[in-house]
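Right, chain A next:
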Amino acid sequence: MLSIKNLKASVEGKEILKGLNLEVKAGEIHAIMGPNGSGKSTLASVLAGREDYEITEGEVSFDGKDLLDLSPEDRAREGLFLAFQYPVEIPGVSNINFLKTAVNEVRAYRNLAPLEGKEFLSTLKDRQKLLEFDASLANRSLNEGFSGGEKKRNEILQLAMLEPKLAILDETDSGLDIDALRIVSQGVNKLRSENNAFIVITHYQRLLEHIVPDYVHVLYKGKIVKSGTKELALELEEKGYDWLKESQAELA
Partner candidate 1 sequence: MNTQITSSLYDQCIATYNTEQKEGTLAAIRKQAFTSFQKNGFPSTKVEDWKYTNLKPFIQDNLQLVYGETSTALTKEIIESALIPGLDAYIVVLVNGQLQKTLSHQINEKGFTLLPILEATELPAFQQHFGKYTDVTKHHLTAVNTALFKDGLFVHLTKSQVVEKPIHIIHVSTAKTDFFTQPRYLYVVEENARLKVVETYITTTQVKAVVNQLTEVFVGKSANFQQYNIQTGDANAHFIQHTEVFQETTSVYNNYKFSMPGISFLRNNLHIALDGEHIESHMYGLYLSGGAQLVDNHTIVDHRKPNCQSNEHYKGVMQDASTGVFNGKIFVQEDAQKTNAFQQNNNLILGDKASVNSKPQLEIFADDVKCSHGSTIGQFNNEALFYLKTRGIGDEKAKTLLVQAFAFDVTDKIPDESIQDFVNGLIEEGLK
Partner candidate 2 sequence: MSTDLEILNQVEAEEYKYGFTTDIDMEILPKGLSEDTIRFISSKKNEPEWLLEWRLKAFRQFEKMELPSWQNFEMPEFDFQDISYYAAPKKKTQYKSLDEVDPELLATFEKLGIPLTEQKMLAGVAVDAVFDSVSVATTFKENLKELGIIFCSFGEAVQEHPELVKQYLGTVVPSTDNIFAALNAAVFSDGSFVYIPKGVRCPMELSTYFRINAQNTGQFERTLIIADESSYVSYLEGCTAPMRDENQMHAAVVELIAMQDAEIKYSTVQNWYPGDKDGKGGIYNFVTKRGICKGDRSKISWTQVETGSSITWKYPSVILKGDRSEGEFYSVAVTKNKQIADTGTKIYHIGKDTRSRIISKGISAGNGQNSYRGLVQVGPNAAHARNFTQCDSLLIGDRCGAHTFPYIESKNNTAMVEHEATTSKIGEDQIFYLNQRGIDTEKAVALIVNGYCKEVLNQLPMEFAVEAQKLLAISLEGSVG
């Protein structure tokens, strides 16, 4: 589904990703871990199409298409979803209106008829129930005045509404208490299927207890330096990242 080959990206002339390779297939969950500044969030931003980053080398294909060639909105319409680490607040844009616009833009791209008011609202209600997200979204602006937990849950709700093929969760666990973490993870588990895939970017192993990954990758200095199964996450939790840094230093 997603194939990243030798991806190099820099921001303001500073190279952050230095030749990254990753293959993600439908039905898989990949976890990407790594110390601060290793390039985890950069990877998420580059895949979603943030303009601040310059791709200097490499290629990314998404379902056979050149992802890097697409605008951010077309990437989303193709089925790539980024759950932001810091979802932006947009005062004045109502949650409902925003979500309806997004759903129908994506549907139009896929040649589906738009969801009309009633249909849309009932779908929304279903998804909210599924995700145990009972916050009233009507009469509220997008993410404005939401608590940290609510913002993250709102991201997952959008994921549920837009039904992407590939979802990237960028430190979705940051700022969540244990209950919120459980609810968010349960939501993700309910949404996973044979046909979609997830990339879970996280600092800590605890999220991976709830969202069990098929593969765990360690990102360090802009490259994936180690890949393994979920046991690798436990090992990292125990030993920290230093042993990897050392082995990297030896390699260099």
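Convention: a contact is a pair of C-beta atoms (placed from the backbone, for glycine too) under 8 Å apart; a residue touches a chain by one contact, two chains touch by 3 or more; residues count from 1.
Quick note on selection: all candidates are chains of the complex that A comes from, given by their letters.
Bear in mind that the values here come from a model prediction, so they are computed numbers and not experimental data.
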* Structure fact -> Touching partner of chain A in this complex, from 1 or 2: number 1
* candidate 1-touching residues of chain A, taken from the complex the two chains share -> 48-51, 71-73, 75-77, 81-82, 84, 87-88, 90-93, 97-98, 101-102, 105-106, 109, 141, 158, 162
